[in-house]
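First the structure, which I've put down as structure tokens, then a few questions once you've had a look.
One chain of protein is taken out of this complex; the other chains stay put.
Chains: A, B and C, in written order; residue numbering restarts at 1 for each.
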Amino acid sequence: MELFRIGFGAIFVYNFVLAKFLGLCPFIGVSKKMSSAVGMGLAVIFVMTMASVVTFLAYMALLWIGASAFLQIVVFILVIASFVQFVEMVVQKVSPALYEALGIFLPLITTNCAVLGVATLNVDTFKIGTGPEEWSVVGGFFASALQGLCGGLGFMLAMILMSAMREELESLPVPKAFRGVPVAFVLTMGLALAFLGFSGMI
Amino acid sequence: MTVTVSPHRRDGDTVPLIMWTVALALFPAFAVGLYVFGWRAGYVTALSVIFCVATEAIIQKLRGLRVTVSDGSAVVTGLLLAFVLPATVSWYVPLVGAIVAIGVGKQAFGGLGANFFNPALLGRAFLQFAFPTQVSMAKWPIVAGVTGYGRLACDVAGSVDAVTRATPMALLQGKPGVPWSSIVDGSPFGPPMVWLLPGAIAWVLFAVLVIGAVVGVYVSVRTEGRLAAVVGIGALLLFGVMPTGDISFGMIPGCIGETSAWALLLGGLALVYYRLINWRLPAAYLVTVGVLAAFLPMKTAGGEWVALQWGRVMTHVLAGGLFLGAFFMITDMVTSPLTSKGQVAFGILAGVMVALIRIYGGYPEGVCYSILIANAARPLIDKYTRPVVFGRRPPKAAAA
Amino acid sequence: MATHVRKFHGGVHPVDPEKARTRSLAIEDIPAPERVVLALQQHIGAPAKAVVKKGDAVKRGQPVAEAGGFVSVPIHSPVSGKVVEVGTCRHVLGMDVPAVVVENDGEYTNADGVGEAVPGADELTPEEIKNRIRDAGLCGMGGAGFPTHVKLSPPPDKPVDALILNGAECEPALSADHRVMLESAEGVLKGVAYLRRVLERDGKLPATYIGIEDNKPDAIEAMKHARLNVDVECEIVPLHVRYPQGAEKQLIYALLGREVPPQSQRGLPMDVGVVVQNVGTAFAVHEAIDLGTPLIGRVLTIAGDAVGKPANLRVAVGTPVPGLLESRDVAPDAARVIFGGPMMGIAQYTSDLPVTKTTSGILVERGPIEQRFDPCIRCGRCVEVCPMQLVPTRLSVLAEARMYDEMAEWGVIDCIECGCCSYTCPANRPIVHQVKLGKWLLAQAQKKARAQQEKEKQGKGGAA
Partner (left out) sequence: MTQALHLLADASGDVPYIGAVVVLVLIGIFFGVLLYVGSRVFAVDVDPRIDQIADALSGANCGACGYGGCRAYAEAVVLKGAATNLCAPGGDETCAAVAKIMGVEAEAAEPKVAVVHCKGTRERAASRGSYRGVADCRAAVVPGAGGGEKVCPHGCLGLGTCVAACPFGALVMGPDGLPMVIEQLCTGCGRCVEACPRGIISLHPKSQQTFVLCSSHLKGKAQKEACTIGCIGCRRCVKACPAEAITVTSFRASIDDEKCTNCGTCVEVCPQGIIWSFEKARASYKKPDPKAASACAT
């Protein structure tokens, strides 16, 4: 049940894009076409899950050696950045088409605040080693991975909804001043307002 | 000679005709609103309509476009926006709502036909965020001279002297049922109209209604018309199925246009007849909410799980804004899917959201958000329910 | 046997006060005018090639042009007289096509064999009947004008087991087919008998259906009555009144439940084993074989709200239309001349065109349609009525945004241009026109691509 709450919450209630407004850059940038939105979504799911795992391990290591909280963000950034670099190289080699489609946004996942967001959120929520609502280390590990995975899924859900709308938007007589990114933000506003409906659930 | 390209005939229906018909179909609900909430309901509605029309006209003027407020679409948006506001709001609430609804929700996308979200609901959701105390569901003036609480006592300046009472939906939140005595005097649910008559006559009349509905549908299918079916089914629903009582007729606290399910159904039937809405969409929406309200278990304050209570189902379906949403909001042509299949999926999705939000969510009322979420998924639904071109279908097994 | 009549998807019921006026008007024979203008492109396919020169004498029924290929038919002179010009005339689609102008000497001297029954008509082989039909210049008389003999030549891998006679006449206002069925029912059935013989395969005649919309009970009755006198095994099926019941694909589906693949897959009725012919064509087959008369005249309806005296006329092919309209009491404020029916007909800048083999009607109307249109409100009515189950609103919105390439993705090629979408559109959107534009642009792009390819191929060949 607890795991269901984490998953449902990360996808809908605390949706990284629509409730926390993290990761808006790739969200606006790559949601013009459904195909690239799905690609980006998959990439984010992968990176967020893996980043959750990797940062969890890094955090455990920090805890273990006793140099804890104040190193947290520095280490997380370092780990995530290196990891994304690595993913980018793999993608470029394995799927040049996906690499082309993602363009600048794959390296930008590095600075996607949603990824760092999920890492810090994991630490904050599961409070391993501190706080009253203590999770076991193993439980925390899986919960972190799940939160990363579902955070990515929520991101992808928002991307898919957005890209379906924006594909139609192409053919609509949007005023010149609103064309492109501005109207995408208006759409994001609508989506975020709609997702307010989920608040209070779980 | 003049050259036009085929077809050289049109059926004569126009966009203004459609919009004004919708506006007219909202009238029964508006009349109930006026009766229950007094003339301030009219004041808020008028403000909302004027602000919406003015916003549209100003934006079109600024953009150097043809001003098309006479097509009635801004009027409908204004009416709907007012209908989801309580009668007590200050004058600037409909103003802000109109600017968001028309300016952001509609004109930013390119005007009529281009918006993704129902403008009135987008405005409503924004107001919920901006003026929670004014539009929140927790406290409404009750006004029901009709039910013995005395007439509405709030003036134009917006000061509310009336006794305030919670709406049914607010009372229902987190509870398995509503303590009706705190809201209405009499019985909240009465039997359908025909059953108010003495036994034998009621049976006969009910039988007549059922037969009428069946005959109406049959005639409509045969003649490819709609009138017979709408009249038949409509009479059955209005007189033989819809409960009487304060809930159904709207003598309860709530927003201006949402209280009377009976009046809304009447307007909705008119829309079905004029083929402005597809009956499947409201049906899918209402049925989904009803079914989920019956079967979704909920945790009471006492910690026990309950499900399946008839009164709860009735309250969910009739007491909130569901009927307004089902017949006038979710069916908005621009923001609903194109095909029947898509509309059913759309209705079910929105229905599920209503139930989830009301039963498990943080808001007492879920109609607004449920429709906005369904609106957001609409392009996706359209994409996957696109009809298959005639002749391109996979070959069927040879008919016997 | 067709056990019941299916409803095809979509369709509309256009308002049609005109048909009530024209259906009861008996066909009038109109003598050929002093000059006939014989366009050499009256059918789909390669234009016919003129075989006469200026000054040549021609007889009635003599070919003035020969077929320009397999998918082509000859053109015959409906009068005897002298060729006064080999020039051009305006085609109904808007371009100029070559034409032969013949001056009528008023004698109507028949060419050899014209006016006499083909000897031994009962013994003719299918191949001989087909040649006869081709030499008589027959093409579909319903609208498009596809050469009849081509339709009757299915390739061996596409066996045809059904022949459908199209008497639906679903276009509003027109009654030409209706009158032909009423007045010449036996001739139509005799033509059907020949068509059946052409399609005989392994000793089996095709199952034959005559589909007639059930708002023409008198025509159904007349055909049933004629069947008592003519020995043709066929079923006369009343069809739902619903436009476009007469569209080939929809008609086949209504009668047989078979779905012809759409245009994008180059689907033809013969792909599902069906040949569809118009009743007028069947009558012309009868005339060509039993009377020896090639296709030199046809029945058409003159109607429209600006026509004081509507009529069904039998006129010579090549008759200039202005002459026909003279005696029809046309209102001076007429604003439009439409060749064909109100739903799919083609409006012209002038009425100065000759009647062709495919002219089923001429409408003269008053006020033009409002040109201004509103944005699409996504009401979905066009999706509901589209008999091809396309999404016309999408096509229209894409066209308005000048995103013509995307229109191909949404099946613009499959559109049959029946006009139901525009008819029902509350925003008055010119969907059919936008579709026509989309198709045309696509065709242009393909042509260009093909030329490019050929150029590259040549370039490579030259290098090698």
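Rule of thumb we're sticking to: contacts are C-beta pairs under 8 Å (C-beta built on N, C-alpha and C of every residue); 3 or more make two chains touch, one makes a residue touch a chain.
Just so we're clear, the structure is a prediction, and the values are computed from it rather than from any experiment.
Considering the complete complex, which visible chains touch the unshown chain?
A, B, C
Which residue from A:22, A:40 or A:58 sits in contact with the chain not drawn here?
Counting the whole complex, the residue in contact with the absent chain is A:58.
Kindly state which of the options C:181, C:347, C:395 or C:416 is in contact with the chain not pictured.
Residue touching the chain left out of view: C:347.
For chain A, enumerate the residues touching the unshown chain of the complex.
Residue positions of chain A that touch the missing chain: 58, 61-62, 65-67, 70-71, 74-75, 78-79, 82-83, 85-86, 89-90, 92-94, 96.
Just the residue numbers, please: which parts of chain C touch the chain that's not shown?
93-96, 346-350, 368-369, 371, 399, 402, 430, 433-434, 436-437, 439-441
Spell out, residue by residue, where the missing chain touches chain B.
1-6
Here is the rule we go by: only the chains that are shown with their structure count from here on.
By Cα centroids, which chain is closest to the centre of the whole protein?
Chain closest to the assembly's C-alpha mean: B.
Between B-C and A-B, which chain pair shares more contacting C-beta pairs?
Looking at B-C and A-B side by side, B-C shows more C-beta contacts.
Could you give the separation in Å between the centres of chain A and chain C, each centre being the mean of its C-alpha atoms?
So the centroids are 61 Å from each other.
Could you give the separation in Å between the centres of chain A and chain B, each centre being the mean of its C-alpha atoms?
36
Which residues of chain B are in contact with two or more other chains?
In chain B, the residues touching two or more other chains are 110-111, 114.
Which residues does chain C have that touch at least 2 chains other than itself?
Within chain C, the residues that touch at least two other chains are 375.
What part of chain C is in contact with chain A in the complex they form?
Against chain A, the touching part of chain C is residues 375, 397-398, 400-401, 403, 406.
Where on chain A is chain B touching in the complex?
The touching residues are 34, 160-161, 164-165, 167-169, 172-175, 178, 182-183, 186-187, 189-191, 193-202.
What residues of chain C sit close enough to touch chain B in their complex?
8-9, 12-15, 172, 242, 249, 253, 257, 259-262, 264-265, 267, 334-338, 340, 342-351, 363, 365, 368-369, 371, 374-381, 383, 387-391, 393, 411, 414, 417, 419-420, 422-428, 430, 432-433, 436
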